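Dropping a structure here in structure tokens format, bear with me for questions.
Of the protein chains in this complex, all but one are displayed in their positions.
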Amino acid sequence: MPQFDRVLIANRGEIAVRLIRACRELGLSPVAVYSEPDADALHVRLADGAVCLGPAAARESYLDMNKVIDAARQTGAQAIHPGYGFLSENAEFARRIINAGLVFIGPPPEAIEAMGDKAAARTRMQSSGVPVVPGAQDLADDTKIQQAAATIGYPLLIKAAAGGGGKGMRIVHSAADLLEGAAAARREALHAFGDDRLILEKYLTDARHIEIQILADQHGQTLHLFERECSVQRRHQKVIEEAPSPLVDESLRAKMGAAAVAAAKTVGYTNAGTVEFIVDPVTRDFYFLEMNTRLQVEHPITEAISGLDLVHWQFRIAAGEALPFQQADLTPRGHAIECRLYAEDPANGFLPATGTLLKFSTPPGPGIRVDSGVESGSVISPHYDPLLAKIIVHAADRTAALQRMQTTLQDTLALGLTTNLDFLQAILAHPVFVAGEATTHFIDQHLPNWQPAPDIPAAAIIAAALAELHSPSATTHTTASPSQDPHSPWLRLTGFRMGGGE
Amino acid sequence: MPQFDRVLIANRGEIAVRLIRACRELGLSPVAVYSEPDADALHVRLADGAVCLGPAAARESYLDMNKVIDAARQTGAQAIHPGYGFLSENAEFARRIINAGLVFIGPPPEAIEAMGDKAAARTRMQSSGVPVVPGAQDLADDTKIQQAAATIGYPLLIKAAAGGGGKGMRIVHSAADLLEGAAAARREALHAFGDDRLILEKYLTDARHIEIQILADQHGQTLHLFERECSVQRRHQKVIEEAPSPLVDESLRAKMGAAAVAAAKTVGYTNAGTVEFIVDPVTRDFYFLEMNTRLQVEHPITEAISGLDLVHWQFRIAAGEALPFQQADLTPRGHAIECRLYAEDPANGFLPATGTLLKFSTPPGPGIRVDSGVESGSVISPHYDPLLAKIIVHAADRTAALQRMQTTLQDTLALGLTTNLDFLQAILAHPVFVAGEATTHFIDQHLPNWQPAPDIPAAAIIAAALAELHSPSATTHTTASPSQDPHSPWLRLTGFRMGGGE
Amino acid sequence: MKFTYQINGAEHTLTLEKHPEGYRAHLGTAIYDVKLLHAKDGQLHFQLDETRHTAHLAHETPAKRWLHNAGRTLVIEKAATHRRGADTAGGSGRLTAPMPGQVRAVLVAVGNEVTAGQPLLLMEAMKMEIRIAAPHAGCITALHATEGGSVNKDDLLIEVEEIPT
Partner (left out) sequence: MKFTYQINGAEHTLTLEKHPEGYRAHLGTAIYDVKLLHAKDGQLHFQLDETRHTAHLAHETPAKRWLHNAGRTLVIEKAATHRRGADTAGGSGRLTAPMPGQVRAVLVAVGNEVTAGQPLLLMEAMKMEIRIAAPHAGCITALHATEGGSVNKDDLLIEVEEIPT
């Protein structure tokens, strides 16, 4: 890998940590960026250098292109990896990086642009023979929206034309809710993307969300790394993903893979990307939803079943390497599942939770991988994504993977703020999920008003009393975080910091 | 899996932890056993029940068959998994378990017996057409030993006929050292196995230690799961293992695999086992060394490249399940490496180290697995094996696996007692190891008098001073182990225990 | 010794008696022999009758503990202190911020009549839009939030007075 040896990681949280570790493995020097409240975050401590971008608000820090590119210049980084979210699907950002003589670890700006406009992408896919969901774009005003909605029928989905990641997205079940939904979607879209154009799509009830991972080098080879099923969602955010999909057989895999490769080639795609489809579980017809022109949150499950490191390949493709394998060389092995551990309250409308993660740990063991940006003592602020960690398991088959995930979640400690840990276990134990039949409506249909089990184990109550009984210091309430080290110099040195956040 | 739902784990340390976690995944209830100093060990805390076997000395606890079988009866366990070491290769133990109406998770006692006597196994393999190392057995006295040694030539290896695991093993380089070596080997053999018979073997210099993993069900199917190379050894104890072997190509793999399957079938083997060979790297001739009739320490690297969970299969085979795949279905994927983290001083003759592991942590990340029986605060006593943890990585190819292992070791913390952590890094960086050319003499030849690098980084010295400067409590010397929890009730409650070790 | 806890909205009372071997616990009609085996780093290992259990604890405040046992995460509050929480939640017509964030849009003005479930205010936190809706039909009597402003958890946002129908 020539071209670059120092890489700026333009992100935070678990993905920044994962990218920094990949840099180390490849002999690249990673540089972090951070906002003021992230000065002591794990990703900052793992990097060789770090640049403060500004205050908490993402617009003034992680989303500020000038500051990010300046940070690269200032630290001598010759390449920038955007991670996911933030600036990762911003064509202008990619273009400015390239114009600054740096390497953008991702697809060409033209490909981002072509796929970023959901309205234009729909049109383009239709003309390339990739099936798209029935819907409408170019909706200038409320009247056009009402007309299109009448044609499509209900329920329908309002999406930001410029968007992705669930932002600016609304399901509308009847004409009465259409305009308020559109207004909310516009506001979110404007805020998130600076562009309030919308598209409407038929909302397929009982559909499956299945996506194909793409890897394309700069030498004309475009391959797919099979599918991921991401049907289990709440508020259009994925919660559990698995690969392979329990719905997909070899023949459907080949068809969807070919369609995804065609979609990527249509826009001259290179590097890693994902083509999302919605699949009718009965007819097995599939429809193009959108292409995510970046690394996905759920990339680890594809890494598990393909045996390939997608982040390594992102760097190697960006450095000009050719993929040394063909489509026929690639076969999925085993079954992988990812659970997203969110700081949120599933018993209370998935309200995000903030606070101090007093204790966080996950069990070690065969086939377990945890990608996390937090640790015991991390403060979860309201400024960013509520994703705490991704818990990934890999096993020989789906049954073994489900068992492994259950035991892993049971042994995961996340104390100090509300998380979806118990809810994840409820999903994994649900017969519909176990049968591999969960659709995108699974949570709404089967766990609509989930509450923690009302029975409290006797052991838990007794443990609380034992703790109180043997706790001479339980009444002292301090915010200090004592060390694990019995002789630690920092036992009483709370949040000590000098000259941080330069 | 019928037959049993509660399993006694007749072991300690990392392997007991790994077996207990596997039980959980399979829905089995694990029961631990422990010696007095292990009362608070991790494996005890993870089990559903635990029985104290007796004092520290293994003979009075982990090696006491009656106590172990009684513990199973007492707790209602219907099966016993022996792990490795201790009673795992004791045919009488297996037989007593079966006679007690319990299931032994391992091969039939007859197979253990046939392979356990290294002298008889040599003879048996020879008659089955499996090549053995030139040598001699049935050596009644010193005269016989001297005669056999003269025929074989020097250097030669003295081994315990009943032995394994490096105990009772001596290399002798000249006739002058023969009888002292034999006497020492006899003492160790008698102490370890209660049997002081010896065998002599030609000591192949510059040979490779390569072993084949076997999996055999009770329905006549015996398969091999490719090879592991374990050439990097110190004092006949493995230090680093990898799979596949850099020496072995598909044709040699097929030949060695077939020989190993033949060896296993000769003794009616079932369950998991390993056939060890010594391989001449120039001629690629291979010779049977011995069969380990149990799970190996290094089984995780085979799990990584095969995608199969060997411990799950041990339980499933013992419960009567048939292997659902054929030899042709199995292919290795990627490259895996295991480093054994020992409490020992490689700069001082690998002297075992004892003390308190003040801080222990390993980095998370893709392709990293750590099997460990210790945690921060664990006390490492002189009673048992110095193995603290196994660090295993898996990546697409050997180069990527080496890089991953280096970064993983760099980010591993093992503070409080001397370990081989820096030495492992020195091996991984050595050009001979990197080239895949390390033989069983690698450490003696290339790192004979290894010492830590004499240059001390400025950052380390400055860190020490910063710590002192900002350490109001550095002069308080207490043995208490404070909690990670700022409001912990146990902040000052050292080693509090009531009624432990019933 | 008697212990009373609030867990998931219900009250649980436990008594522990000292025993030579540990404790005897009474929980409702159930009785357990309790032996504490190991306590370190917020981790408890103990035996109830013949079975071993593990629990992990962390204190958020002296009266509020997070507890993990057998795969479940619970918040355990000392009963005496729990009432304070109920007070600060405000009356049903006093709508507070469920979490810290920014006010994106105020959709009503003082004096407006609103229907149950009508969206009154939109907040954004952690990249999610959070809708504050009327808990019942009524009249807006006070607005404490401005668009674009930051709010902390439990800040009073809007007051809605019920109108007798």
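Order as written gives the chain letters A, B and C; numbering starts at 1 within each chain.
Keep this in mind: contacts are C-beta pairs under 8 Å (C-beta built on N, C-alpha and C of every residue); 3 or more make two chains touch, one makes a residue touch a chain.
This is a predicted model, so every value here is computed, not measured.
Colleague: Given that one chain is not shown, what are the shown chains it touches?
Modeller: Hidden chain contacts in the full assembly come out as A, B.
Colleague: Pick out which of B:Asp285, B:Asp397, B:Asp444 or B:Glu468 touches the chain that's been left out of the picture.
Modeller: Missing-chain contact among the listed residues: B:Glu468.
Colleague: Looking at the full complex, which residue from B:Glu36, B:Glu110, B:Asp422 or B:Glu437 touches the chain that isn't shown here?
Modeller: The single option touching the absent chain is B:Asp422.
Colleague: When the complex is taken as a whole, what residues of chain B touch the one chain not shown?
Modeller: Residues of chain B in touch with the missing chain: 167, 180, 184, 187-188, 191-192, 235, 343, 348, 351-356, 358-359, 382-386, 409-411, 413-416, 419, 421-422, 425, 452-454, 456-470, 474-477, 484.
Colleague: Hey, which chain A residues sit against the chain that's not shown?
Modeller: Touching the missing chain: residues 39-40, 45-50, 377, 481-490, 493, 495-500, 502.
The criterion applied here is as follows: only the chains that are shown with their structure count from here on.
Colleague: Among the chains here, which has the CA centroid at the largest distance from chain B's centroid?
Modeller: Of all the other chains, the one whose centre lies farthest from chain B is C.
Colleague: So how far apart, in whole Å, are chain A and chain C when each is placed at the average of its C-alpha atoms?
Modeller: Their C-alpha centroids are separated by 28 Å.
Colleague: Would you mind pulling out the distance in Å between where the CA atoms of chain A average out and where those of chain B do?
Modeller: That pair's centroid distance is 39 Å.
Colleague: For chain A, write out the residues touching at least two other chains, lowest number first.
Modeller: Expected reply: 358-359, 410, 467-468, 470, 474, 476-477, 484.
Colleague: Where does chain C touch two or more other chains at once, residue-wise?
Modeller: Chain C, residues with two or more chain partners: 36, 39, 41-42, 57-62.
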